[in-house]
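Worksheet for the structure shown next.
The other protein chains are all here in position, but one chain of the complex has been omitted.
Up next is chain A:
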Amino acid sequence: MRPILMKGHERPLTFLKYNRDGDLLFSCAKDHTPTVWFANNGERLGTYRGHNGAVWCCDVSRDSTRLITGSADQSAKLWDVQSGTQLFTFNFDSPARAVDFAVGDKLAVITTDPFMGLTSAIHVKRIAADPDDQVADSELVLKGPQGRINRAVWGPLNRTIISAGEDAVVRIWDTETGKLLQENDKEVGHKKTITSLAKSTDCTHFLTGSLDKSAKLWDSRSLTLIKTYVTERPVNAVAMSPLLNHVVLGGGQDASAVTTTDHRAGKFEAKFYDKILQEELGGVKGHFGPINALAFNPDGKSFSSGGEDGYVRLHHFDPDYFRIPSI
């Protein structure tokens, strides 16, 4: 089907997130204003005004009442999804980047960038049921990795936090003790910055995308490398289909080099791979800048991509897609 082009952001997209029901799509961009859309027709529902910097990441609670956003204005904010009002602001000394609600939505992980001599850190915050009781204190602060942490998510049963970033290493941390439990095997791991990380719906495995032009599938418990998907371009965004054994990789050449080459040279396609065979199935073209964000609708019947070009493209799959033979 023809994709729905959603032009609501004035700057490059950074992140996309569907709620659990798959009827809402949240988008973050460098233009300070996270936006929520109807996921079926792409109609804009509202915006969340209040940030004063690029918004890097967001997460929505299971019951679709709370939204958390991390921004370069050195804060992470909690929002009421329905009314768009700010409920709470977590202030930091450096830009906030990745945010993720834990199972049960009582905890959230927020990462902060290295900034003015500060190293990057992973903060765990308790999210109060009533916003009036919310406190700013961190339950836990994890430090250690060099360089930026581009993504941190909760592992199974909130027992671990999985982080990945500029140093190309995937780490698993214990949320009880704050200790580093595991680092991935250097031999098989990524060679360059890991830009994105997507969990499976049941949190048993996750996919990482890296500037080394590959994406890798890992087991969440053992951190075993299961699959590697090799592409021709740096990978900025990854997503896994909850329905079929497909993974999608998005990316393209560096934004700074885009204007100097033919649009075809950029390869700004969302590439579909067979999750098991690691073979390319096809691509979805359209963006005229690198793809920075990808998200699958929880029903697996549509997906959306957000690009450096400022567009969100919402794709509903044709019936043909579901007939792609799987081995």
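In this section, a contact is a pair of C-beta atoms (placed from the backbone, for glycine too) under 8 Å apart; a residue touches a chain by one contact, two chains touch by 3 or more; residues count from 1.
Just so it is clear, contacts and distances are computed from a predicted model.
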| item | value |
| --- | --- |
| Name under which UniProt lists the unshown chain, selected from "Interleukin-7 receptor subunit alpha", "Eukaryotic translation initiation factor 3 subunit B", "Thioredoxin domain-containing protein" or "RecA family profile 1 domain-containing protein" | "Eukaryotic translation initiation factor 3 subunit B" |
| Candidates A:N150, A:S210 or A:Q253 - the one touching the absent chain | A:Q253 |
| Selected from A:E10, A:D133, A:D219 or A:D318 as touching the chain missing from the view | A:D219 |
| Touch criterion as defined above, residue of A:K7, A:R44 or A:R62 at the omitted chain | A:R62 |
| Among A:V103, A:A128 or A:I324, the residue in touch with the chain that has been omitted | A:V103 |
| Missing-chain contacts mapped onto chain A | 20, 62, 102-104, 106, 156-158, 201-202, 204-205, 219, 221, 226, 232, 245, 253, 257, 261-262, 264-265, 267, 275-277, 298, 327 |
